[in-house]
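Let's turn to chain A:
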Amino acid sequence: MDLAAQLPLLLGLAWLTPLASFVLILFFGPRMGPHGRNAAWVATAAIVTSFVLSLTAFFAWLGVHPVTPAHHGGHGEHAMIEFEPAAGTAYAAEEPGKPAPADAGHAADGHGDDHAAHGADHGPIAYSGDWYTLYEGGRLKLSIGWYIDALTILMFVVVTLIATCIHVYASGYMHDELHDVTDHEVMLTDGHHLHRPGRFPRFFQALSLFCFSMLGILIAGNLAMVFVFWELVGICSWFLIGFYYERKSASTAANKAFIVNRVGDFGMLIGLMALWGAVGTLSFADSKTTGPDGTVAETPGLFSLFRPAETGHALRVPDGMVTAAAEVEVATIAADHAANPADGASEIAARVPGWREAGLGQWLLFIAGVGIFAGCVGKSAQFPLSVWLPDAMEGPTPVSALVHSATMVAAGVYLVGRFFPVLSPDVLLVIAYVGAITLFIAATIALVANDIKRVLAYSTVSQLGYMMLALGVGGWAAGLFHLVTHAFFKSLLFLCSGSVIHACHTNDMRKMGGLLKVMPWTGTTMLVGCLAIIGAGIPFVIGLSGYYSKDAILAQALSFAEANPRHWILFYAVAGGAALTAFYMFRLWFMTFMGEPRDHHIAEHAHESPNVMVAPLVVLAVLAVVAGWTLPGGFGLANLLEQARPAGTVEGMTGGFAFGQSLTFPAEYKSHEGAIHVTATMTAFATALGGVLLAAAMYLWKVISPAAVATALRPAYAFLAGRWYFDELYDAVFVKPALGIANLASGVDRGLIDKLIDGIAWAARRLAGIDAWIDRTVVDGLVNATANATWNTGLKLRGLQTGRLRQYVMFIVVGTVALFVLASLAFRATVAG
Partner candidate 1 sequence: MTPTLAGLPLTAVVPPLAAINWHSFFFLLFASIACGFAVAVVTATNVVRMALYLVLSLAATAGLFLLAGAEFVGAMQLMIYVGGTLVLLVFGVMLTAQAPFVSIATSGGDRVLAGVVGAALLGALLMAGLSVPAWRAPASGKLAEPAATPLGMALVGVRVDEPAANAPEKAVRPGYLLPFEIISIHLLVVLVGAAYLARAKRRKTPRAIDVAASVEPPASVAEHAAIGRGPAGAGSVLAGGPALTGGPR
Partner candidate 2 sequence: MVDFLTSLGLSGLLAWTIAAIVSAVLVLNVIAGGALAFIWAERKVSARIQDRLGPTRTGGRFGWLQSVADGIKLLAKEDLMPEGADGLLFRLAPYVSFCASFCAFIALPFAFDVVGQRLNVAVFFVVAVLGLEVFGVILAGYASASKWSLFGAMREAAQVVSYEVPLGMCVVVPVMLAGSMDMVTIGEKQAGWFWNWYLFHDPFTFVVFWVYVTCAVASVNRAPFDLAEAESELVAGFHTEYSGLRWSYFFMAEYGSMFLVSAMAAVLFLGGWNGPIPVATLVGLSEGTGDTAPYLVRLLGLANLIGKASLGVIIMMWIRWTLPRLRIDQVMTTCLKYCTPIAAVMFAGAMLWQIILPGGLMPGVGRPGGEIREGWLEGPGGRAAVKPVAEGEKVARATREATP
């Protein structure tokens, strides 16, 4: 059974198992054991199953496509594929003296036998197809399909693994829901606390649906499907964040997350429309359809449309966009050749390159990219739309872990990664800056947050910023690599914080301290997490997973900055971000686990969590350590990702029109070499060390008093503590006006429309009154008259009814005889006459 048939089966099953458990729990959840206790087992079993399946697929993949270290030929400069819309057509062959891109592809990697190692420039090793076509008509084709490459499988494994840990963890964490719950955070009008039955099965039901949706995004074979599961993820997050929906904060947080995501999804819709309207397809890969006559028709997918083979997979505005942009000319040509459209079509086709030289369609491409990115901004809580993520902490901690590490926020980054080949340099630049801003803002806010989960939330935001930035500066592998490693250590951190909260029944770090003694496991694992996230390691020797991914990002940012001197700011953002990260992470850890207990009441009651919660911590800790390693022989996630690298992105690219300048995206492998690498590593190490030392100085050795610092920098502190006043800003700018308009509308409704309708009703009643009067007098009168007449006749006739049976018989007989006589007489008469 070859891989092409194997993978969809395995991953499809892995994808559908959570759905099954969702349905099961949905219908039979309450009946699963006492208070639905067994729902946890069902959900866990499901996710474990899909994990096992994904793992099987993973190894099946490795068996066919072994991972070997990617090494790159030297003369990348010449092979660099350029993207200069102003300068006309995309491919470098135009420029004399340079090898054709195809050769460039070969030249790019020293010898041909390396093609299998990574995608080279012949595109990634990917399998795609459709399970089921929902609708096909005109240009629109909606189908449930798969697009599977190394990235997909890797993400599958990661997601299912983390989800498994979280399921196990949650089955311990949520045990309160097994019996009636008294929610102390909800005060009813009668002054009592809310008392409600537990919702254990419901939680796992939502969890399963969540996993199903996330896996759906991962395996999706076309953008439409992605969008559907995108929304599903949104609604699941709504369920889960609002799990304690009786709490106002929780429900508002849920709504906030949902609405903010809608904003992003709106942009995404625009992007989708731009793409589909112009190109007419939404599926990633080319699809072969065998016609009834056996002819195999090849319909190109998005990737090959934007990076066609003839340009050596260099990004090029597809004809569809060009014609769409040049609609006026197209219309005139079509009008000229109204006689026979064929000529018109051919002429249009002939003139497309010219138009492309003229730069038509660039903006459409830009809009498409930015639109798609907008969706990712929403999901991954990037700069303008980052406000929802911290509030999402209202959900149960396992949910936070899931949302922040593996599923929702990952979805955004994953989509950008998946969509990378379609993004033009300008879009990438936008992404980079958005990422930079996000990471900086979030990090600064995290500095002063006191809620342990909020700190983690903001660190998540800023890490996402990292990933976005990495992608934005052309570090495709770097970004996704960081996504994977971050998934591990961030979920680890969240689960640790969850266990801390579980022990202390509070989120406030100011009430904690000195917990390491009571909770050794949690403390150690959390320390591992912190080290991983700050990218600790012995430079050039070995490090935790974060060490590798972060270095990759730094390096790529550095090489980008060197290539485009005007964008050094990006590198500074990354470096500073690294320092801030180190600081707040260790601030968190010190405040929580070291020093003297600040609240003895809590410290006494604190206790290590049950094993069912600790086990996942250990597993994740181990992974957080080893995830980044590359084994001798070259097996490592980084190299695995290389297999999925989109076509034509090896050598980076140059181009860009929107910001009046040409951007250069250096090839990623260059950042692993020589000077850049060293600089990046040292920077990362220095910044991280600095941050850690500062944190230690302030919270461990207490040489610097945090309070003093806060007072010294009061305004800045207030500003940060107020989270840059984003919420207030949005409240003033969007919410208030919206409410005002709504009130106005309702006023109009009540005052104007209702009045009108009431008036009509009043008139109708009057009219009906008149009608009734007519009915009563005229119509009824007639009817009664008839009735009376009949009645009187009946009275007169009743005399005939003697009620004597025998008389009736007589009558009958007499009648018969008389009739007979008459008839016979008549007969005689006729015969005679």
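Everything below uses one rule, namely that contacts are C-beta pairs under 8 Å (C-beta built on N, C-alpha and C of every residue); 3 or more make two chains touch, one makes a residue touch a chain; residues count from 1.
Inclusion criterion for the candidates: all candidates are chains of the complex that A comes from, given by their letters.
Here the structure is a predicted model, which means the values were calculated and not measured.
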**Fill in**
Looking at 1 or 2, the one that touches chain A within this complex is 1
**Prompt:** Which residues of chain A touch candidate 1 in their complex?
**Reply:** 806, 810, 813-814, 816-817, 820-821, 824
